[in-house]
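Only one structure is covered here, and it is reproduced in the block below.
Of the protein chains in this complex, all but one are displayed in their positions.
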Amino acid sequence: MFEHFLSDTDRAIIHKAKDFAAGSISEQAVSRWYQDGGIPDSVMLSYQNSGLGSLGLPPRYGGSDVSVLAQVQIVEELSRSAGATLPLQSQLYSLNIISLFDDPPQLAMISDQLKATGRACFSLATAQAPADSDLPNGPAVVSERDGRLILSGQKSFVSDGQHAPYILVAAQNQDEHDEQGRAVLSAWLVPLHSEGVQTFAINKLGQKMISSAVVVFNDVALKASWQVGAGDTIRPALERAGDLEHCLICANSLGMAEAAYDDAAQRVAARTAHNHQSADFQQTAMKLADMATRIFHIKAHVYQSAAALQSKKASPLEIALMRRYVPEAAVRVADDAMQIFDAAGYTDQVRASRIWLDCRGNRSAADSEQSMTALAAREVIGRYR
Amino acid sequence: MFEHFLSDTDRAIIHKAKDFAAGSISEQAVSRWYQDGGIPDSVMLSYQNSGLGSLGLPPRYGGSDVSVLAQVQIVEELSRSAGATLPLQSQLYSLNIISLFDDPPQLAMISDQLKATGRACFSLATAQAPADSDLPNGPAVVSERDGRLILSGQKSFVSDGQHAPYILVAAQNQDEHDEQGRAVLSAWLVPLHSEGVQTFAINKLGQKMISSAVVVFNDVALKASWQVGAGDTIRPALERAGDLEHCLICANSLGMAEAAYDDAAQRVAARTAHNHQSADFQQTAMKLADMATRIFHIKAHVYQSAAALQSKKASPLEIALMRRYVPEAAVRVADDAMQIFDAAGYTDQVRASRIWLDCRGNRSAADSEQSMTALAAREVIGRYR
Amino acid sequence: MFEHFLSDTDRAIIHKAKDFAAGSISEQAVSRWYQDGGIPDSVMLSYQNSGLGSLGLPPRYGGSDVSVLAQVQIVEELSRSAGATLPLQSQLYSLNIISLFDDPPQLAMISDQLKATGRACFSLATAQAPADSDLPNGPAVVSERDGRLILSGQKSFVSDGQHAPYILVAAQNQDEHDEQGRAVLSAWLVPLHSEGVQTFAINKLGQKMISSAVVVFNDVALKASWQVGAGDTIRPALERAGDLEHCLICANSLGMAEAAYDDAAQRVAARTAHNHQSADFQQTAMKLADMATRIFHIKAHVYQSAAALQSKKASPLEIALMRRYVPEAAVRVADDAMQIFDAAGYTDQVRASRIWLDCRGNRSAADSEQSMTALAAREVIGRYR
Partner (left out) sequence: MFEHFLSDTDRAIIHKAKDFAAGSISEQAVSRWYQDGGIPDSVMLSYQNSGLGSLGLPPRYGGSDVSVLAQVQIVEELSRSAGATLPLQSQLYSLNIISLFDDPPQLAMISDQLKATGRACFSLATAQAPADSDLPNGPAVVSERDGRLILSGQKSFVSDGQHAPYILVAAQNQDEHDEQGRAVLSAWLVPLHSEGVQTFAINKLGQKMISSAVVVFNDVALKASWQVGAGDTIRPALERAGDLEHCLICANSLGMAEAAYDDAAQRVAARTAHNHQSADFQQTAMKLADMATRIFHIKAHVYQSAAALQSKKASPLEIALMRRYVPEAAVRVADDAMQIFDAAGYTDQVRASRIWLDCRGNRSAADSEQSMTALAAREVIGRYR
């Protein structure tokens, strides 16, 4: 229903994503990557070489001029093919965010690394809202001490935080505030092995292809050359990036829900081919109809938000409603698929179980459903006042 | 999200509908019409005179060349303004259906009546599927007896069936079958006061502005001049009309859900203006977010199906999923609105209660949710086989 | 599961209720009472003469020494037989509450009236929490003016408030407070036709056998002889009565849900007897299983709370969870029943539609679900702190 929002460039790059998926993503491969905790170098390079790896960077650094809707459809396609949350999606987001920071000089190095390894060379520690207080988390803060800038604080759920050579961190300047009294933010590309940087692994239930870490900054002395972007561009860039992140997370949920639905529908079709009507056929039929309905709703949210974000008309309300609805609805679709596979759905014999686990993670990714509900309500009430 | 599917004519007529609603529909008027069981002649004429009353007829009989999407948006707008199911929507459907019957000569008379009274002069008894077996219902059948064609059978839930001067009935020819072995259908505009026609009122829970009747045909002798359309055009016309009917019913549910949401959100906004945070504020906020989400889903279904129907690409699956989801979701929105009004929501002090009653009726209008689920499942499984 | 909580007296009186229901309650009668807006005198007298009418009064005034669980089962039985909310249940509650006010002298008069007419001669305006602010409501207040006690304020949803000869009102004494700083309460049996008393009808969606009114006290001069009960007994009596009221409301919902389930199951059984398996049989089967499950849950709540209340061990948490769950669950059961009757379920041909309307009213009776959720949460958190 949003065909006309796509440019020719968009269509071409989506086509490449389909080719890549068809050529490189198979259940055998994905289930090995899942166990290994990541995608092997050769596949990352092949992704890079298909012209997808630099997406998110400005065109002169190898990126393409693609719309948000196209990015969303690429993530959907990859997630659908894999039936999993791939690290490719985090990388796409990371490259988008650093590109928003006013074209920093580090992009050349990042682009070179990408071409050489197929991987973004930095992890993201830019979230400002504490994701959760049971894991160590909190704002990173920059303060001046003896004429030097010192970074301290800790960030949770940093993807690839133990492995990427650099950490992109957005920190609050302790002594500088903007007109609304909020701390001015600055961004830094901190080398992983700097003195004072510690990392701890987080063991998630699913999404095993993305390793997550707590990153602790113990009075890390910052060098001027690490800084990324000018001070007053950081906060608006993060806000815009936040909306994009929600769209990409939800696109991942969408693709996984479609994968679960495909598997379940195929199984039902195969079974009903043999014995006309199993005893529970109609119960299964209702599940399929429910799943198809939820996927339609999910897609409407994701495409609509992406199109609105592209044309800079995305309202906080529609982003919040999407973020609140989509990940949970995708878990339900995956759960129904598991149930259609009966006892086998609780084993690693069918990928619906992995999809279910990965989908669950998106319910608390980036922001909680609870905060989205509160945000949505504020928006609604504001409009009617 | 479907703006580009509308033509200029569409936009102009939607604009007229908004003007009419603003000028003629008020809660005071609607609640009186509801008690009186219909819309007064003067309002029907004013509707006709705004150029809306003949919608559905071919342009040369006063209709406009409007898309399905525009018709859907008109019904949405009228239903939202009224917070009720208006008979205007049934009339729009009736005029569409008779126009599908291959331009029958009776259209001139119908158009003249419309101009004079603002009302379609016939009720509809064209449904082929038995709506329900606890009320007398069943196929109308035409058979030959002593050289004359005789109509017998009964139809339930015929809107305006006790009052409109004619009844448009589609009947199965007892002795003629098509290649698939289905009875050939014929259509007739039977005068209400013909010998053998009996009607009985049905007392519905809501939708009180539309009177419903059981119409019984006890061996009614048909006259050749009553026939409408050629035999082989009736069944395809009814199938296409069935999809349109589902869209119009769901558009009514959409408009009513929006009305309930408006009322509830206004009330919450007004209350929170006074005392900052009522004890149950967040519970109400969650309700509002749920309502907004459901309305978004409803709208996506209705607009998408209407656009697809217009371009003749509507699949039975998407129509079935819409028809299964929308009316029930609209009841939930109305129910949440009632609950936000607390005890007053259970009285005639607030229109949310009437909206709830009217919305409930659409869950069994035209077809049941159960049959839609079965249809959806068949479609899904057919695709994956 | 609570058989052993019933005494022999309990069993005997429950038996009488079954006899009364079998003899006096039929669908024909109930649907007439519903249209007439009440139960005729002859039936009220017959209820009285079966020894049920004075339930709630102390034994010496004609009441029986029955447990809360027995009262709950009587309301369940009557509601199940009628498939409606009967005024008998309000009367039972009214007699309980006035009896809690420390054996006031007015009981003799009330008992005499009961014997003569079968009806309690007073309506209840004792609720302290504002049920809703869109209807005029608020605390009734007693103040002293020129040496006389003056009653002012207004009460909403007073059952039978326009017809019963007296109104039992509990009011806050403006100038007296208890140790926790709450206004001391006093209770009064105010004649309906006292100067300054005005009543307005409330038009509810259902529960049509109970007429409801707004009662306004415009500076009503109180007479000493009207007072009921000593000051410090009113508040604890009202609190205990509040728990009982919740139990009786939920027992009404239970009985009505059972009636809806009976009707639906009978219809399904009858239909499947003819044509083995209707196309939507399994969907209906799932509905029946859902309904049976909800009724089991409802019953567990109601019986458990009644037994706990009887042994004075009822916790606010269990009452709140019951009150929050039961009325809504009963509406769902009724809604499923309506849907099983398809289009006929939306008409007055089947009583499921009336049951649905009456069940809906209990969701905002006495207290809102929202306030129950807040109360439940406070209790839970209090326990874990």
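In order of appearance the chains are A, B and C, and numbering begins at 1 in each one.
Operating definition for what follows: a residue touches a chain if its C-beta (ideal position, glycine included) is under 8 Å from a C-beta of that chain, and two chains touch if they have at least 3 such contacts.
Please read all numbers here as calculations on a predicted model, not as lab measurements.
Residue C:Thr272 is the one among C:Ser50, C:Gln113, C:Gln128 or C:Thr272 that touches the chain missing from this view.
Which of B:Phe2, B:Phe281 or B:Tyr384 touches the hidden chain is settled by the complete complex: it is B:Phe281.
Only one of C:Met44, C:Ala259 or C:Ala376 touches the absent chain when the whole complex is considered: C:Ala376.
Where chain B meets the missing chain, the touching residues are 280-283, 286. Seen across the whole complex, the unshown chain contacts chain A at 131-135, 156-157, 202-206, 267, 271, 279-280, 283-284, 338-339, 341-350, 353, 357, 360-361, 363-365, 368-371, 373-374. Panel shows chain C; residues 1-2, 4, 262, 265-266, 268-269, 272-273, 282, 284-286, 288-289, 292-293, 296-297, 300-301, 304, 307, 317-318, 320-321, 324-325, 373-374, 376-378, 380-381, 383-385 of it touch the chain omitted from the view.
In the analysis below, only the chains that are shown with their structure count from here on.
To overlay chain B on chain C by their CA atoms, one rotates by 180 degrees, a value rounded to a multiple of 5. Between the Cα centres of chain A and chain C there is a gap of 53 Å.
Those residues of chain C in touch with two or more other chains are numbered 280, 283.
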